[in-house]
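Sharing a structure with you now.
With one protein chain withheld, the remaining protein chains of the complex are depicted in position.
Note that the chains take the letters A and B in the order they are written out, and that residue 1 is the start of every chain.
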Amino acid sequence: MPDRLESSVSDRKPAIDLHGLVTELFPINRSLTGAGVRETLGVVARHIDLKINEVATGTAVLDWTVPMEWNIRSGSISTVSGRRLVDFADNNLHVLGYSKPVQGVISRAELAQHVHTLPDQPDLIPYRTGYFADDWGFCLSHKLWQSMTDEHYRVEIDSELSSGSLTYGELFLPGQSTQEVLITCHICHPSLANDNLSGIAVMTALAMRQARRTHRLGYRFLFLPATIGAIIWLDRNQSKLDRIRHGLVLTCLGDSSGFHYKQSRSGAIIDRAVAHVLRHSGHQYEVMPFNPYGYDERQFCSPGFDLPVGCLMRGVHGTFPEYHTSADNLDFVRPEALDQSYALIESILDLLDQNRTFERVDGRGEPQLGRRGLYRAVAGQREAGGATQMDLLWFLNLADGKHSLLDMAIRADVPFARLETAARLALEASLVRETI
Amino acid sequence: MPDRLESSVSDRKPAIDLHGLVTELFPINRSLTGAGVRETLGVVARHIDLKINEVATGTAVLDWTVPMEWNIRSGSISTVSGRRLVDFADNNLHVLGYSKPVQGVISRAELAQHVHTLPDQPDLIPYRTGYFADDWGFCLSHKLWQSMTDEHYRVEIDSELSSGSLTYGELFLPGQSTQEVLITCHICHPSLANDNLSGIAVMTALAMRQARRTHRLGYRFLFLPATIGAIIWLDRNQSKLDRIRHGLVLTCLGDSSGFHYKQSRSGAIIDRAVAHVLRHSGHQYEVMPFNPYGYDERQFCSPGFDLPVGCLMRGVHGTFPEYHTSADNLDFVRPEALDQSYALIESILDLLDQNRTFERVDGRGEPQLGRRGLYRAVAGQREAGGATQMDLLWFLNLADGKHSLLDMAIRADVPFARLETAARLALEASLVRETI
Partner (left out) sequence: MPDRLESSVSDRKPAIDLHGLVTELFPINRSLTGAGVRETLGVVARHIDLKINEVATGTAVLDWTVPMEWNIRSGSISTVSGRRLVDFADNNLHVLGYSKPVQGVISRAELAQHVHTLPDQPDLIPYRTGYFADDWGFCLSHKLWQSMTDEHYRVEIDSELSSGSLTYGELFLPGQSTQEVLITCHICHPSLANDNLSGIAVMTALAMRQARRTHRLGYRFLFLPATIGAIIWLDRNQSKLDRIRHGLVLTCLGDSSGFHYKQSRSGAIIDRAVAHVLRHSGHQYEVMPFNPYGYDERQFCSPGFDLPVGCLMRGVHGTFPEYHTSADNLDFVRPEALDQSYALIESILDLLDQNRTFERVDGRGEPQLGRRGLYRAVAGQREAGGATQMDLLWFLNLADGKHSLLDMAIRADVPFARLETAARLALEASLVRETI
């Protein structure tokens, strides 16, 4: 155990440039399926030993079916005379996700049925998809659309919806125990930096870090197309779900707002762990009760699974103006915010890994700390009972085989690492033993 | 089930003129026993199929004995020369309830021993009874009493306390299940409109309404002389009390104050149901903890029974100045307040009746709503997850056989009817089944 305890004093820096990774991944056009997802996972796999899984179109998974694979080469709106006004090559948000191919000259009125804008944010391009709709469409700034007053326009989308496969990535790092921590992010959004790439980047760095270490728990990192990806993984791993003792969905970790943690459906250690780390982090934060909308915690927390999975965010989906628009870009995501998020989650993972339970070898009365060198020789000083002394007293009082270190830290209201230090001192003095 | 679910969108109007019924009942002189109670129940029985029960004087019931029957023909105080100053014919509050007969000329000093007034409300006649006291008395305004300065007065009460019976009314409307909802009011107060007649009128209308419908639960309506009536009913129905799953005592439902709900003794679904309906009602309200004073919930919540019975009021007994005075009259009770009370309780009864528990046919992950027509085709819109969509997600997430619809509505913090709608949609799509 001693080597593990020191982890809490690491400086918690990611091994890679998180904003750089976001920047590298930004231009790629991702969707539920297709070449962009594979390219993204390929970049991640340069850093970690990622297992890439392909699941064939039409495969039945729980209540769902793996969709057709969608790929797109180009898409544009031009004047009849050929001047390009909207071009997928400029911004991959311009084409509605899963648009079927289209080509021809159509009236503005007909085009209007296929155009998505944001009248309240006239300079921004919205992000829209039509996954299971037999449709096509363009997303553009309201300002541009209002300036388009021709009677006809030429539209062109060169896309393909065909039998293929859905791709997701998985990395499992076994621990000393069979218990696992599940960490997931979604990988199905195109050029959106916060609501997609921040999670991918932070999770990649976390996986790199855990891969370099030994740990008590196993860590399972999933890079999933949202919803259907989680459904597929759950379908394929039903027999192993009872190993998951803690889980976190990661998203929107690069913006500048405070942290938001959404609790698991039924209450779990992860909820207390994240709240504890946030409380002592110095960051602004809010803990929110579970609700059935959001990210893949929806699937993990569905009633048939009810896994102990929460969701950690900075800005909350749908509440910041950049959400699902072209403003969720490389400027919106800040290097220092990404690094903070990484450090916070690293602390959470370390806490989970170190959250052991101890009991006193002999719990009758306080042990005599003095003869073990654990007590200041001169008692009765007003400043006695300082931090470290008090931490040790808390630990020795609560080491009853029922309180985990996290329970103790919460009751003492001190950072987990201080109880961890107390546990090490007490272990070294043979005052406690770990309970299984 | 579908036909039941629509009930939540009824406009909830009573089938009779509630204030009209109060007005009709107002002049009748009621007491624990006697002709006035029978006359009152006779009026109610014109609207519902009420079973009238007579219980003989002297019958032993739990710790009590059914009292003598009291009837009164007249009562007055006159000057010695024969001028009537106080007359029972003007207001039946003038004679102390259960007064024994008296006749003769007595000194003002002796009369003062038998006169009840309200010095702080000098214009009002108080309501007083002397149920188990061998006494007689008059209630009059303090102003009048102060103006009575003669040395002697002629008093006359033509009443009779004799072996007879106590009368109460009961209507039981069987449901599909053996579980019952108990709804009671008291019927033993004379011309007091709020603290008596409002409950009788609202309960009559509720019984009319439930009689016209099929329902899952049985509904038992009791019109009882307070305390002794509840004691009698409990004594006679001990073997059936375990059928009572929810209960409400109704009183003071016609005044203009906000609603007050007094919780059951040990906590029950009825407490959560009433609080939930009140929360979403738009009315001012307060939920009060149980206490052992008040109405017949005292008997239902006695330790040997401990039934799940609460008490719903607008103004709380003893806290509004009109309470137990001649000011609790037909002006004090407002038609719109009675109608509001009716509508609120109807909502509560419907909630109890519809408060079923469901479980997902397959709870693993979210079902694919799109192919069932339950999801907007274009996802990713900022306004997605609107009310109805969110209700359905809550329902599908909590349909685990453990959460009732009420549990879901409270957790989602939305009106019960919205979860009910979600349940109907999910049932129609065969996504859930009801659990027993």
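One rule holds for everything that comes next: contacts are C-beta pairs under 8 Å (C-beta built on N, C-alpha and C of every residue); 3 or more make two chains touch, one makes a residue touch a chain.
For clarity, every value in this text was computed on a predicted model and none was experimentally measured.
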- Sort through A:I345, A:A399 or A:A426 and give me the one touching the missing partner chain. A:A399
- Query: Any idea which of B:A230, B:V249, B:A327 or B:A422 touches the chain not displayed?
  - Reply: B:A230
- Task: Just name the one of B:Y168, B:Y323 or B:F416 that touches the chain not displayed here.
- Result: B:Y323
- Message: From the list B:S302, B:N329 or B:Q389, pick the residue that touches the absent chain.
- Response: B:S302
- Over the whole complex, note the residues of chain A touching the chain we left out. 359-360, 362-368, 370-371, 377-382, 385, 390, 393-394, 396-400, 412
- Query: Residues of chain B in contact with the chain that isn't shown?
  - Reply: 62-65, 97, 126-133, 135, 227, 230-231, 234-235, 238, 265, 291-293, 298-299, 301-306, 318, 323-324
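Note that only the chains that are shown with their structure count from here on.
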- Task: Nearest 5 degrees is plenty: how much rotation brings the CA atoms of chain A onto those of chain B?
- Result: 120
- Could you state the distance in Å from the CA-based centre of chain A to that of chain B? 54
